[in-house]
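As you look at this complex, bear in mind that one protein chain is not there, while each of the others sits in place.
Note that the chains are named A and B in the order they appear, and that numbering of residues resets to 1 at the start of each chain.
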Amino acid sequence: MITLRVNGSTFDTDSDPETPLLYVLRNEMELNGAKFGCGLGQCGSCTVLADNRPIFSCLTPIAMLSEREITTLEGLGSIDDPGPVQRAFIEEQAAQCGYCIPGMIMRAHALLLQNSAPDEAAIREALEPSLCRCGTHLRILRAVHRASDGFQEQTSAAGESTQ
Amino acid sequence: MNALGQLKFPRRSLLKGGGALVLYFAISPARVLLAQEGAPTAAPSAELPGSLSEYPFLDAWIRIDSDDTITVFTGKAELGQGIRTALTQVAAEQLKVDFPRIKLLTADTAQTPNEGYTAASHSMEKSGTAILHAAAYLRRTIIGLAAEELGVAADNLKVEDGIVVSSAGERRSYGQLVSGRSLHVTVNDQSEFFAPDSYTVMGQSVPRVDIPGKLTGKPSYVHDLRLGGMVHARIVRPPRRGARLAKLDTSEVDRMPGVLRVVRDSNYLGVIAEGEFQAIKAMQALQAAAQWEGGTSLPSDTDIYGHLMQLPADISVINGPQTPQSPPEGAKIVEATYTRPYQMHGSIGPSCAVGLFQNDQLTIWSHTQGVYPDRAAIAEMTGMDEQSVHLIHMEGAGCYGHNGADDAAADAALLARALPDRPVRIQWMRDHEHQWEPYGSAMIVRAKGSVSGTGDISSWNYEVWSNPHTTRPGPAGNLLPAQLISGAFKPEAPTNIPQPAGGADRNAVPEYRIPNARVVEHFIAEMPLRTSALRSLGAYMNVFALESFVDELALAAGVDPVEFRLARLEDPRARHVVTTVADAFDWTGWKREPGRGRGFAYARYKNLAAYCAVAIDLDVDRATGRIKLGSAVAACDSGQAVNPDGIRNQIEGGLVQSASWTLFEQVHFNADGVQSVDWAGYPIMRFPSVPAAVEVHVVDRPGEPFLGTGEASQGPAAAAIANAVADAIGARIRDLPLLPERVRTAMRG
């Protein structure tokens, strides 16, 4: 049995240790955020965070993850209380079919944790592993810029309150 | 008042006093029968607008329960184009109820009208128009009922969020008013609707209803459907078309953990397991165990155009004189051949479906674009009668046409029948989608034209060669799995879509004032690779070729390309999008720099849907030949704009998608079969190559009919990019995609 820590809770699974995390998230934990797109690490639909770094859950056996903190789309917020990146994506209406967007949001979130004020080139580079077929890219970029403004406000507000 | 009196709904004796239409409608098949099969009171009328012509009855479109729940039905499906939101806006506006109150039910063979396929950018034109008229008609009728019940003139009544209020302050809700009445009446096409300038919901960029759930992990796609006891299936396809499964020893696979059933029927092969990863491992083992033989070998992708042009073709002159025009003496002649390779839909989520076979009933949840046609095909394939097959649409990843959805639904049918009483989920792997989806057709265009000394286009000969652009089911034989099972069904002989919409020849006829423009179509039914509808069909290639050629003629005439177009465009709405883009782009003030170019293109989709113009600038790296897209400006006139942000999203998305087709995309194949079976073999645009900016201007035409928009920008985007590349390097590339080595070759001259 392997114990995973996902979105702050623990989850025990009897699946084979080599089973990629994606299938445990979707079928055992009933989380929808991570999507199957290619199973080859080429599209980023399955992206979740391990210790705040983006990983392809389709290629990450659960055996690798027992010591890690996993965050999925569901861990960033809910429909009633979306997280800052989710909110920015909703405000920009950054989705067409929306299938790729969870992966985009996870990558954007990881980027903003490292760099709350990324420039356009840094955003494009961070999102490069994720594919979007609907051509929503420009809205996604705007959403990440918007989320970054939110992140910065948070940071500067936190800065002011400590003064 | 008399008129209103006539519109009064009949009391339904069946439910008299019960007041609950909801009870009545809860029995779905009856609802379908009543709402769709027609009744003696009215025959479908071709006069009625949109899909009302086929479903003239009000209750096919709208249901109001006595508890005031309002349900609107559409046979169209949400494909990520935002149709759910736009249709709800139309209904809310015309019914005068608040937007969130409306429940919209989409494509479901037990619930909604049969609106065929959600395709060809028809959703707003067809379903939107039907709902517009049905809702306006219903509101007017309800006011009539209220007037009667309250004994006041209709003019003294107003509506507030689904409640009719008299000047005396008396209130009746819609639910109260229609309670116990049948809505099974013909929608009178005389129905008036509100004056566009009073609209509060239509015309607004209402946020999409599906986005928050999708972005926070709510189950939103058929991929997310989890039914009790559900099991997982994977398929193993032949390595090539026509290959036979010669030998298979399943003993090892049968013993693998979690495996429930290996499903084999002639050349059809799949496996069902308890767990998804178990199914994948079993699939891999099955693949290794299966021995295939034979099959059709493919020509090579390098000489596909020559190959296609040798195949038998149906030739028709679709515009202009029967014989080619010769250029007049002294005219400048331009000749060009353009090519487009096979390209794919490439949905980010491979096709998926869930099937359940229980008590001789088959239920399938699918992201098909057409629940009714798919039901018919699946019924034929399984030998079941249609009434025993229930198709429910659930969203998938964007499909952009006929991808693997219908085939996956057929897989679900076969697999579910092999394991009755348990829901079976089939998820295609990436290579299944890439290898087996029907591609967008390869095409060739030969154009020969001339400009006279005065700059007039003095001759125009345009010929297009293409494989079919629609092979949807249709008959069972158009479903891939049906071709593999014993008693294999044969695909039907493909036909072209006739003008004016056209398939292979969509947008092949120039809209410009060109005397005797001759347009010929060579329809090649024999497909080396299976092809079908890919977003915008032949229009992508025809607009690319036609608008490239217009630029080539403009260059020969020495006239600015925008001026050259305007001089030949008569439709004021066409002229308007052209000038809007030219102004916003600052076409005349644009600054030229080495290695940089700008391009312009225009088309009205299908020559009868939305108008769209695009301008773009870009840089070409002279050393590598790589193209770096700059800023694009587009303008779109879709008639009455229901949701401007939705239109913007479609135009922008279509433009970026087309940029990816145009710069990168090509299905690679050789004698062994298709090689492009993943994103490494079929690369599409990634973030670093996305244009720097895209600005979309929505031209609103209040009161004008809705014009399909989802496929309006692909053609113009491709041509604008090609024209900009030609401008940057001073040489023309006529073969898609515009690969770096083609740029380098063109620069060498």
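Everything that follows uses one rule, which is that a contact is a pair of C-beta atoms (placed from the backbone, for glycine too) under 8 Å apart; a residue touches a chain by one contact, two chains touch by 3 or more.
Operating definition for what follows: contacts and distances are computed from a predicted model.
K.L.:
One chain isn't displayed here; going by UniProt, is it "Recombination protein RecR", "Large ribosomal subunit protein uL3", "cytochrome-c oxidase" or "Nicotinate dehydrogenase subunit B"?
P.N.:
Matching "Recombination protein RecR", "Large ribosomal subunit protein uL3", "cytochrome-c oxidase" or "Nicotinate dehydrogenase subunit B" to the record, the invisible chain is "Nicotinate dehydrogenase subunit B".
K.L.:
Using the definition of touch stated at the top, determine which of A:Thr60, A:Gln96 or A:Ser148 touches the missing chain.
P.N.:
If we include the chain that is not displayed, A:Thr60 is the one touching it.
K.L.:
Which one touches the absent chain: B:Asn188, B:Ser676 or B:Gln714?
P.N.:
B:Ser676
K.L.:
Name, in rising order, the residues on chain B that touch the hidden chain in the full complex.
P.N.:
That gives, for chain B, the contact residues 284, 287-288, 429-431, 434, 594-595, 621-624, 663-664, 668, 675-683, 685-686, 688-689, 739-740.
K.L.:
Hey, which chain A residues sit against the chain that's not shown?
P.N.:
Chain A touches the missing chain through residues 17-20, 39-42, 50-51, 53-56, 59-64, 67-68, 121, 125, 128-129.
Please note the rule applied: only the chains that are shown with their structure count from here on.
K.L.:
Averaging only over C-alpha atoms, locate the centres of chain A and chain B and give their separation in whole Å.
P.N.:
About 29 Å, centre to centre.
K.L.:
What residues of chain B sit close enough to touch chain A in their complex?
P.N.:
79-82, 205, 207-208, 210-221, 223-224, 226, 232, 275-277, 280, 345-350, 395-398, 400, 427, 429-430, 645, 649-650, 652-660, 678-680, 684-688, 690-691, 693-694
K.L.:
Could you list, by residue number, the parts of chain A that touch chain B in their complex?
P.N.:
15-16, 19-20, 23, 26-27, 30-33, 35-40, 42-43, 45, 72-74, 76-79, 82, 86, 89-90, 93, 95-102, 105, 123-125, 127-128, 130-139, 141
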